[in-house]
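Shown here: the complex without one of its protein chains, the others still in place.
Per-chain residue numbering starts at 1, and chain names A, B and C are given in the order in which the chains are listed.
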Amino acid sequence: MIPAAFNYLRAHTSDEAFAHLQQYGAEARVLAGGQSLIPAMRFRLARPAVLVDINAIRDLNVLRVNDHALTVGAIARDSDIERAPWINDTRWTLIRDVSRVVADPVVRQLGTVVGSLCHNDPAGDWTAAALAARAEVAVRGKDGVRHVPIDEFLVGSFTTAVGEGEMALGVHFPAAGDRTAGAYHKVERKVGDFATAAAAVQVSLGADGTIREAGVALSAAGPCAVRVKEAEEILKGQRPSAEVIRAAGDAASRRSEPQGDLRGSVEYKKNLAGVLVVRALRQALSRLGVQA
Amino acid sequence: MSDEKPAGCLGKAMKRKEDPRFLRGKGHYVDDIRLPGMLYLSLVRSPYPHAEIKSIDIGDAMKVSGVVAVITGKDLEAAGLGWLPTFHGYDKQMVLAIGKVLFQYQEVAAVFAETRGAAADGAEAVQVDYAPLPVVADPFTSKTDQIILRPDRDAKTNHIYHWEVGDKDKTATALASSPKKIKERIWFQRCHPAPLEPCGCVAEFDAMGRLQFYVTSQAPHVYRTALALVTGIPEDKIHVVSPDIGGGFGNKVPVYPGYVCAIVGALKIGRPVKWIETRTENLTSTGFARDYHMDVEIGATAEGRLTALHVATTADHGAFDAAADPTKYPAGMFGVVTGSYDFPAAHAEVDAYFTNKAPGGIAYRCSFRVTEASYAIERAMDILADELGMDAAELRRKNFVRKDKFPYPSALGFTYDSGDYEKTLGVALDKIGYQALLKEQAEKRARGELMGIGFSTFTEVVGAGPSKHFDILGIKMFDSAEIRIHPTGAGIVRTGTKSQGQGHETTWAQIVGEELGLDPQNIMVEEGDTDTAPYGLGTYASRSTPVAGGAIALAARRVREKARKVAAHMLEVGEDDVEWKDYKFQVKGVPAKSVTMKEVAFAAYTNMAQNEPGLEASYYYDPPNMTFPSGAYVAVVDIDRETGEVKVRRFLAVDDCGTIINPLVVEGQIHGGLTEGFAIAFMQEIQYDKDGNNLNTNFTDYLLPTSLETPAWETDKTVTPSPHHPIGAKGVGESPNVGSPAAFVNAVVDALSPLGVRHLDMPLTRDKVWRAIRAAQVVTT
Amino acid sequence: MKVNVTVNGVPYEREVEPRTLLAYFLREDCGLTGTHVGCDTSSCGCCVVVLDSERAVKSCSMFAVQADGHQVQTVEGLANGGTLHPLQQGFWDQHGLQCGYCTPGMLMTSVALLKRNPNPSESDIREGLAGNLCRCTGYQNIVKAVQQASAAMGVQA
Partner (left out) sequence: MNLQYSGEETITASADVVWAFVTDPEKIGRSLPEVLEVTVRDPTHVDAVVQVAVGPVRGKFKLKVELQPDASRRRIDMKVSGGGFGSAVDLTAGADVVAAGDATTLLKWSGQAIARGPVAAIGGRVLDAQAQKLIAQAFGNVRQQLSVTT
């Protein structure tokens, strides 16, 4: 299938890219990884008049960890994360898990985290992980760059806080305390499939061994990835135990509002949401040496 | 050329001769062909499954830059090409829709343009005004004839045919009086072979007015004859070439509308035309597989001795009956449904119906419905074992056709050539460690874990087939070979087959090498070109080794007889004093006095005395019977109760395909077939919703297993040669796809049997398994 | 638009429409038909080529204009004259191919895989190849082919 014709503009700096987007507005799409956009164009479902290619913009190719955050630039690839030197650090185990199951190993060579967040597919992997890790997305608009918390960034199916003519520059995953670990459990029919259901969790333990901070989010459980506040509140302040984890799982199952489709029935997906939250919490805690 | 004495090359794991060009990216597939002035064809397809065509407006399309022409069903009808006869001749198929569309994605118009992009733009600009009609989305609704789908046919009904075989009354009485009985509806879902290379062609009329037709065809000669009959172009003016083909699995047997449109376009416009379908077009409009709803009944004594089998099938053939079965076999070889078992009485019947779905039915490594038959009996045997409380392996062994009963006349009319079912099953049980597995299973079940062991001890029927029974469009299903040996002992063999990855360029050379004591490295194999290859019926249904393999061996023996005369002259003895032994001609009783075939070949051109010069022969082989490969497959699975995921922990395939030409190639065929069986059992279905929408139109929803999902395969063999085949070979390509689905499903149902689950239809998705576990829990808790 | 792409070390300058996919640019504008197209949804991987001698990419999910100024390696660039690349030799010895349609993509994905991880385990290989579909071999011999190549290349390195 051959896409509809379009004009191609290669931007060498963020300013250049931003100028093009401001000029063409809704008629332009950003081309970073293109691994969701190009297939949609081949089916002629997406037919932008202008593509702004940002792959040549060096300062967007950022993958940097420091004390307070992991910064992922707009054209940092999934596979770059998979191979990053810090990826085996317990703090980034949620990010590591996701980087290994998003799309397939070849698509990950071009696919980007920021692109996936901007695409905001209801069954996206990075969107659920960003919620659990309480990430922030840097969005450049007419009046400069603003940092949008992920909860506000994900608006609805395939819709985000990036307005017409605006551009996402990168995403920051806050580096939580050292006793922090995460996990991402995804059930997919085969490699490369969208999630049938998936759970992203990240927990930080306090000095006394109780859960100081908890992030729990689900993919393929609503119009877009969804935070399970009830589960987070159940976990917060508690000492990790099978009962607490089970309660968090049940909260997730209740919160899940999936669609029935070829991947599974509503009943199956709702149950699976709870099962995966339990398994993900257990794995995250075991990564912190806590068996619950 | 190597000089060492060939010690025979049958059974040698020779590296494949055709690989170097593929490894270097120098394979030659249809889409690689580019001719000067070539146009691209893109087809407009219907989003509606059943609708009248009020009007087709091509005005906008013709204005799209690069578009050269647009043709519709009416144009083809005017040229007498509106309809195409289907392969087994009882029905016909629209090329482009005329008056109405009958399945979603049916071809409606053909757009010809200078570039791929322009063709796609043109297709999008064609305006078709549809008036939707009520949809018939399953054969059971079709059966009621409330909506007649094909008013063009004389018989005003959706019922296509009734077929039956076996003794109806004897079976009915035997069933009625059987102490034990089971009855189950077993559905083999609609799936699709999805070869990695989509179908396509390039059509050109050359300066001599000859049609040069490059096409992904598994049967180029049959295409040439069919096209001559349909288009009226004389057969000498049609040159069909099947270049390298990127997988077929039966998908590249039918003649598709896109091919006819390309030919008509090339003729009308006077420029070459290339048509390459997209993956969506492949999955939604080309030959699907299966879709058999089988009501299976088996009777047995209390001790598990089989008394009778009855199978009544409702078949969904889609909008046109394009199932490419042999003429006398509308339900193909479904009569092999008695499988490996000695049924005293059996009766099988099939009723086929039209629906608003794509046409087809015969594809996907299926030997003409043998996959459906084998799945039905192997699934039903497990249900019977469950009913009798018997071990599934024991019930099979108890009812196998005994080794000494061959050739075995089955209750449904086949004569099985040979088999040693007990030995094959014995090898499987031993190698898998069956007793240890049973012990492990018992322990696991005590802990509430779900572990399953599943068998499939199948017999299939391939190598279609004897001319007294088998023809396609009237052409008998023989196959042929032409062998020519050059002065230096090298040679060429040409056959009417067409490999799509099965390794003929190596295995055919090995047969010639074995028969003539020549080095297969220097025997070239050529197939797929109708100007040079002898007439053959093509490669599908595991028929190439059984039929063409026979033709090659017998053509080689004719060459040998000719060579014997020259050898006799060289050895200065009478012809009768020369014998062929240890790959050379020897004087009887004086083995030291001998000449090699290489030497004889040179003499055939340089010193043949009164004999006819040259060394070549051909053979058209009409097989006396089909061949009956068999096997014993065992699957071991573990099920995750919470996610419904089935993990195939082990899978052992013990195959008996008679004499093996190249073990490397046979193992490759088995790995590939098992992977397809695995995919069908757990992942693959072409689903239509009640509004006639195809829900699996691309690889995001029609799931092909990757290297991660595909289990590791364990293989082994027993060898029971076919008595009537020249080298005892039976063919193996289809066995793994025929035999493995039942082993997977039997293992999963075995794992779930403690919960009272008796049968689940494929594909066994996580959702389906999870809901079966949950439903059972509701019952038991 | 004019694009300059170095393919297997040879510079190609062509005029292309922006919508031309890299796969068709290689096949039709450069005449390198070793790269194949098998699907519409970036699922099958028989179009994989290596970008800038590091990244295996699906050339049906990238536009030719994006490759302007970059390097691409295709299956035609693997062998060194008469000598096959160890991966090509591995596929041949282990019967890692049958119809040959997925082979170019499998080879190029394996090139990038071995560059990143010179001696991968069986599960590393199965995971690394999970973006490439094959309909004929059932993958088992392809995995053995990559194992043979990594051993042979390990010895050379």
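Side notes on the structure shown:
FYI, a contact is a pair of C-beta atoms (placed from the backbone, for glycine too) under 8 Å apart; a residue touches a chain by one contact, two chains touch by 3 or more.
Quick caveat: nothing in here was measured; it's all calculated off a predicted structure.
Here the chain not displayed is in touch, across the complete complex, with A, B. From the set B:D691, B:D716 or B:D761, the residue in touch with the chain omitted from the display is B:D691, counting the whole complex.
Among the residues B:P132, B:P344, B:P466 or B:P721, only B:P132 touches the chain that is left out of the figure. The omitted chain makes contact with subunit A at the following residues, 26, 29, 36-37, 40-41, 43-48, 119-123, 156-159, 223, 259, 261. Where subunit B meets the omitted chain, the residues involved are 45, 47-49, 104-105, 123-124, 130, 132, 280, 689-691, 693-695, 697-698, 700-701.
Going forward, only the chains that are shown with their structure count from here on.
Counting C-beta pairs in contact across B-C and across A-C shows that the higher total falls to B-C. The geometric centre of subunit A is 29 Å away from that of subunit C, both derived from CA atoms.
Residue positions of subunit B touching 2 or more other chains, listed in rising order: 116-117, 278, 280, 700, 704, 706, 708.
Counting partners per residue, subunit C has 17, 19, 40-41, 43, 127, 129-132 as the residues that reach two or more other chains.
For subunit C in complex with subunit A, the residues that touch the partner chain are 1, 17-19, 21, 40-43, 45, 48, 51, 55-58, 60-63, 65-66, 68, 109, 112, 116, 127-132. Partner subunit C is touched in their complex by these residues of subunit A: 1-8, 10, 31, 34-35, 38-39, 41-43, 51, 53, 55, 77, 79, 83, 103-107, 109-110, 191-192. Of all residues in subunit A, only 1-2, 4-5, 44, 104, 187, 189-194, 196, 262-265, 267-268, 271-272, 275 touch subunit B in the complex they form.
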